[in-house]
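Below is one structure, written out as structure tokens; comments come after it.
Excluded from the complex is one protein chain; the other protein chains are retained at their positions.
Chain nomenclature is as follows: A and B, assigned in order of appearance, with residue numbering initiated at 1 for each chain independently.
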Amino acid sequence: MSMMATARQVEAPPRLQPQAAPASLEVSDLSLFYGSVPALDAINLSVAQGEFVALLGPSGCGKTSLLRSIAGFVQPQKGAIRLGGRDVAGLPPRRRNIGIMFQSYALFPHMTVMENVLFGLECRGVSAAEARARAEAALKRVSLSAFGDRRPKQLSGGQQQRVALARAIVIEPDLLLLDEPLGALDKQLRLQMQTELKMLQRSLGVTALFVTHDQEEAMTMADRIVVMRDGVIQQVDEPETLFTRPRTAWVSDFVSAGNIVQGALEEADGFYRVEIAPGSVFAAAADGVKAPADAALFVPFHAVSVAPDPASPLEVSAIRLLGLAIELQIAYGAHVIRVQLPSSRVHDFPLGSRVRLGAEAADCRLLPKG
Amino acid sequence: MSAIAAPLATHQPKPAMSRTALLAPLTGFYAVLLLLPYGYMLWLSFVRYSATQFYVPVFTLENYVGVLTDSFYLSLFATTILLGIVVTLATLVMGYPLAMKIVGAKPRTKTLLMVLVLSPLLVNLVVRTYAWLVLLGDNGIINRFLIDLGAISTPLPINRNFVSAMLGLIHISLPLMVLSLVSIMERIDPSLMEAGKSLGAGSFRLLRKVHFPLALPGVGVGSLLVFCTVISAFVTPQLLGGNRFATVGTVIYQKFTFSMNWPLGATLVFVLLAINGAVIALHGYLFRER
Partner (left out) sequence: MFERGLNIAAWLVVAFLVIPLIVIIGASFTTTEYVAFPPQGFTLKWYEKLATQHDFIRSFFDSLIIGIAATIGAMAIGTPTAIGLRMGSARSQALLRTIAMMPLTLPTIVTGVALLQIYYLTEIDAPWTAVVLGHILVTVPYFVRTLGAGLEAFDPSLVEAAESLGASRWRIIFKIMLPVLAPSIFAGMIFVFITSFDQVTISIFLSGPGMMPLPIRIYSYIEFAIDPMVAAVSTVLILFAFAIVVGLQKLLGLERAFGA
């Protein structure tokens, strides 16, 4: 028995190694048609190693189709998918080395937790001893070490999800795909899992792509968000950028970034302005956008200034408590302007009080309708 | 990264075979063992009976005419249909409270009841009918009990007639009715009953105006099942009717084994099928999607 072998036996149990070689995901000109309907229309996307990217959009936008194309369950008609530099478009799912967390968890009901986690390793011909060690490490990472002998139906929803996660990461995938993984959990568990998932992904350094329709979730977890609509990518940006600089009015509406002020835009000195009521004016620089027909005026919630004005026809129609902030809603015509203020100001503008609204032109932007 | 047209699907998930290929074994099997025999029988019903050579291949309608005008056969159909109606009603009346109980029972009791109801279904018809033979015979358990008790001096006429066949058939069909009823009652939303109670309905009104209408589809399916089973039955009426009580089923049996009158037997077969078909159509009409 050599010294080396003894030394190895004394080492700590093997951990899952963070990704070694730089791998990234590149999707080029990907198009998927069901009949003549395009589910994906010339999608281009680049994800860096270790990034956590969210695919966000309403149902039918193509986010799930994109995920399944990358996974290999559906074959796009056009375009390329490169994973870690290699072209995977022609490969069946089992050769792509991608870990997947399904919405329904898809745990094998007739196998124990441990057998579920071992499955991917068995398929790869990993030796029983090494497989066992790696599986135990994975279960430890998701805090389920003691549950190895249980069956999926004996576990709670949150626990089942962790098993699904362990099973996906134990194979040391080049990419982790998550399909609305937190949908079935109650709010408390959801928030907790968001943090845990993010931390796990960070510590593993694995590239992750996850699908959600919940904009808050995407904001919390993702390094970058891909907003999709009808098979087309609308915007890819970090969460803050999405919030402060949505590319179109639709995106702004979808992520609830701010107000889209309704009303006819008038040109004045290189600015476009809307007056929703005497004294309440919003303006933004033209900035190259084709105005006025195709444009909409965007004002972030926190950028709206409110001042009491007994002469104004606008009044506070609703107040929402949002924890640390409050939101005032002021109706004009058939529309609503929403204003966010620190909650300390909750008594400044009671229901029904008359106010005048405005905003710094620098905070506002002209957006294409989109 | 320039766009490259990817080759189409090198990875195709599952079905390697077409539906036609998958259904071929069944199709072939049914064609030979169902289509062919029934077709042959249909043909048989239109040929003439011959005492010497089973049949003479002459096209004739005399079988159908005979069967549909002869008073013997007409009363045979009437008796059989009456048997069907009586047994169906009896199983409905008996099965309904049992089904209600099963649906409302605690898991333990529910399982026990279901096991008791379903086990007879796995016992063969002969044994299930034999029980009634033993109970209803002149020297059977019921009669001997009553005679020993001194309640009667001669055996009750409860064998080899309509009554014995009816009792046996009720016993055979009851599980089928209960299953159909349980199936539909499980789907009745309990809050509907609670709403009825909160509005002041008494138990009987609740049953009549809320529960029964909601259970109607199951009542329909169960009744259809039981009725068709009863009018087509042969083993039970044969054993419990002896040679004195006849139904369409027992006469068909007789025609093909003893009197060897195949054309007539075949005719009866198709009249029976027609009655079955009419009842199924009636059920379809009554329970059509509105």
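Quick note on the criterion: a residue touches a chain if its C-beta (ideal position, glycine included) is under 8 Å from a C-beta of that chain, and two chains touch if they have at least 3 such contacts.
These figures come from a predicted structure and were not determined experimentally.
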The listed residue (B:68, B:123 or B:152) that touches the chain absent from the view is B:123
Where A:98, A:155 or A:204 are the choices, the one touching the absent chain is A:98
Residues of subunit A touching the missing chain are 71-73, 92-100, 102-104, 106-110, 119-120, 123-124, 167, 171
Where subunit B meets the left-out chain, the residues are 13-15, 17, 19, 21-26, 29-30, 33-34, 36-38, 40-41, 44, 94-95, 97-98, 100-102, 111, 113-128, 130-135, 137, 139-141, 144, 171, 174-175, 179, 182-183, 202-204, 207, 228, 232-235, 239, 249, 252-253, 256-257, 262, 265-266, 269, 272-273, 276, 280
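The working rule: only the chains that are shown with their structure count from here on.
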Distance in whole angstrom between the CA centres of subunit A and subunit B is 58
